[in-house]
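Down below is the structure, laid out as structure tokens.
For this view, one protein chain was removed and the others were kept in their places.
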Amino acid sequence: MTHLSRNPTGAYAQTPKQRSLWSFLLWPLGVVALIYGISQLVVWISPYDPERTIEKSQLLPPSAQHLFGTDSNGMDIFTRIFAAIENDILLPVAGVITALILGTIAGVYAGFKGKYLDSLASRFTEGLQAIPLFLLGLTIVAALGNGATVLIILIAIVNIPIFFRLSRSTTLPLSNADFVLAARGAGLSDFRIITKHLVPNITVPIVAQFPISCGYGIQVVAGLSFLGIGIPIPSAEWGLMIKDGASILVYGNWWVSFFPGLAILITVIFFHILGRQISRDYQRWIAGRS
Amino acid sequence: MNVKTVLEVRDLSVSRELDGAGVLMDANLKITAGQRVGIVGESGSGKTTLINSLLGQLPEGLVCESGEIAFLGGTWTADKRSAAGEAMGKGISTIPQNPMISLNPLFRIEAQFHQVLSRHFSTSREESREKSIHLLEELAMSEPATVLRRYPHELSGGMAQRVMIALATACDPVLLVADEPTTGLDVTVENQVLSVLRKKLDEDNRTFMVISHDLEVIARLTEYTYVMYAGRIVEQGPTSELLEKPAHPYTQGLVDCLQTSRGSIKFIPGNLPDFGERRLGCLYRNRCTRSIAECVVQHPAHSAISSTRSVACYNKVGA
Partner (left out) sequence: MHQETLIKVEKLSRIYRQGIGLASQKVVTKALDNISLEVKSGEILCIVGESGSGKSTLLRCIAALDEIDKGTVSYASREVSGLRRRALKEFRQDIQLVLQNPRTSFNPMLTVGTSVMENVSREEQTQGRRYEAVQALAQVGIHSSFFDRLPSELSGGELQRAAIARALCSKPKVILLDEPTSALDLSIRGQIVRLLLDLQTQRNFSLVISTHDLALAESIADRIVVLYFGQVVEVASAEAFFTTPLHPYSYGLLSSRRSRQAQGSGVLLDSSSPPEFGNQACRLISRCPFSEDACQNEQILLTYETDHYSRCWKSQDWKNKGNGDKP
């Protein structure tokens, strides 16, 4: 069905309006799933085990056998780069999704209900945000130990305030909107109002924030691992790999740090572009419906 | 007596870029010096687009198909925004629809006056203040000094609109344009604003154009009116004649609406046709009580009723 706008400048007045809101959420997740799938495929195909050292193959420069060379432990860097996707992309994504869900629920309730709930939640998240990241990381690792789960928790904690703030600030003006008043007048329960009227109208800024937070999360994982308090050796992880090559960089073994560094760079840029594309997509969709 | 033409619009047509649907079609308009002109029509009749064309503010998505605008000796087409912008600077001033949006919320009223006055007359702050007090007094604003010290959000709708009128007239524009000046105001406040505006127009002998969906506003402020419907001008003539003896059925409908009372509630049933439905024939025929066979075939051309009036209808009222 085409949209027949009453507004003469409804620029996309004839685009079909079938596209549902969910499509905005699903495709970034789909992209991440795809990337993960590819990474697993590469690891599976590769003749090298990402965590097993190979005899007498330390520090070999890039060649036909080792596309990205080997590191000081004799592990193939190419395979490790792809194996690290599990830690470097999936892990932050999991953390950010957790933060998104928890932070958004809290933020929407705080924005809509207001008063004590709002004050309490706001003060709490502000406090959380006040703690410097690495200090927080150290504390949590000290308490809970190393490992993937701990990192997911950390990333979630760091991002919850972001999603809380975002969802709260987008919900606030909406909760005073006429159509929300009309919904209350219709006798809808708070829960229904939130799910039917508030959440759909705030989804897209949230979803646009998601890849940005992921990009940041990747840096957190890599950074902490670089410092030794993230993913433990010998797992494949870009930060670890950079650390590996950092001390030997001066001796001319550039490839050990270079490729993981490049991987991080590309990934962060990719997520940034993803976020921008979602935003743009959404603007056009909204313009077409108004 | 040769009266100078201030503004002339010739065969202006604007359509939607997307599908070529007509938003404004073959508009012809003329305003002479000192004349007070009104354009009346419902939302969607094209009157806002007409104003935007004049001011060079056609939004994205609309394109000018044909026609030109002549003002102060310069001529341009509606999509040449730069030319329009220059001409505007020389002499068109607008009173916008919603004063709250047009006033900068960060500055006090006196600062906003100063911004405008100093640019045109190079006045000092003190001079601007005096001049603005004088302007506000002319508009029957009590305690103008207090008002000047306020911020826009501290003003009521009526006061804000009077401030806008003062700002618009401060620089002595060649043409003053008011876009739905009293929409959103209470009836009592509207009354005051219209009185005050009419008085000012008479005093300054200003060339004036007002757009409204409300014939009452047009009746109070103008001497000559254009009636628009679905993008076309369907009737034009001296305001008083139009009100007493409307020729187009739509004008008749609008005049009737002014006289709603308990026993008889007057309205025009139906709605403006959608953009996509503006095709052949008279666009009013679906709501017209006087439509005849010819109305389906082609949109009627303007025919003169007198030297000052013309109407586009096959079955005029009173025919």
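By written order: A and B. Residues from 1 in each chain.
We adopt the following convention: a contact is a pair of C-beta atoms (placed from the backbone, for glycine too) under 8 Å apart; a residue touches a chain by one contact, two chains touch by 3 or more.
The shown structure was predicted, so the numbers you read here are calculated from the model rather than taken from an experiment.
Enquirer: Determine which one of A:66, A:80, A:165 or A:197 touches the chain that has been left out.
Expert: Per the contact definition at the top, the residue touching the missing chain is A:197.
Enquirer: Using the document's definition of touch, tell me which of B:3, B:265, B:280 or B:293 contacts the absent chain.
Expert: In the full complex, the listed residue that touches the missing chain is B:265.
Enquirer: Of A:33, A:144 or A:181, which one is in contact with the hidden chain?
Expert: A:181
Enquirer: I need the residue numbers on chain B that touch the omitted chain, in ascending order.
Expert: Per the touch rule, chain B residues meeting the hidden chain are 42-44, 140-142, 156-159, 184, 186-189, 191-192, 195, 213-216, 219, 243, 253-254, 257-258, 260-262, 265-269, 271-272.
Enquirer: Extract the touching residues of chain A with respect to the undisplayed chain.
Expert: Against the missing chain, chain A presents residues 1, 3-7, 10, 17, 21, 177-179, 181-188, 196-197, 200-201, 289-290.
By definition in this document, only the chains that are shown with their structure count from here on.
Enquirer: I'd like the Å distance between the centres of chain A and chain B, where a centre is the mean of that chain's Cα atoms.
Expert: For chain A versus chain B, the centre distance works out to 52 Å.
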